[in-house]
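As you look at this complex, bear in mind that one protein chain is not there, while each of the others sits in place.
Coming up: subunit A.
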Amino acid sequence: MKKIEAIIKPFKLEEVKEALVLAGIQGMTITDVKGFGRQKGHVEIYRGSELEVLFIPKIKLEIVVPDSLVEKVINAIMEKAYTGSVGDGKIFVIPVEDAVRIRTKEKGEQAI
């Protein structure tokens, strides 16, 4: 099993989610996050004075999938979150040791 964490632009969430469901994922967790990469921050203007905002809003997706789905999920995110401009985001793949469904006590891939 792998956990896929993807940081994407907020306006791409709907498209990415639909593609992931089509790819066969069973569930996902999303979080509003803030950060910066090569895009850096942006400038806001209040009564003429510029305020440099260092962290810009992004969405973090967290999905745990069986090893067989990893490539498909990565490809779906890459395709749908892509705009070509700086700040499209990143995908991280992390090994998962185990998973447990609390209601049924199922373990491993059965639980995701």
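The rule is simple: a residue touches a chain if its C-beta (ideal position, glycine included) is under 8 Å from a C-beta of that chain, and two chains touch if they have at least 3 such contacts; residues count from 1.
One rule holds for everything that comes next: contacts and distances are computed from a predicted model.
The chain absent from the displayed complex carries the UniProt protein name "Ammonium transporter", chosen from "Ammonium transporter", "Cytochrome bo(3) ubiquinol oxidase subunit 3", "Ferredoxin reductase" or "succinate dehydrogenase". The omitted chain makes contact with subunit A at the following residues, 45-49, 51.
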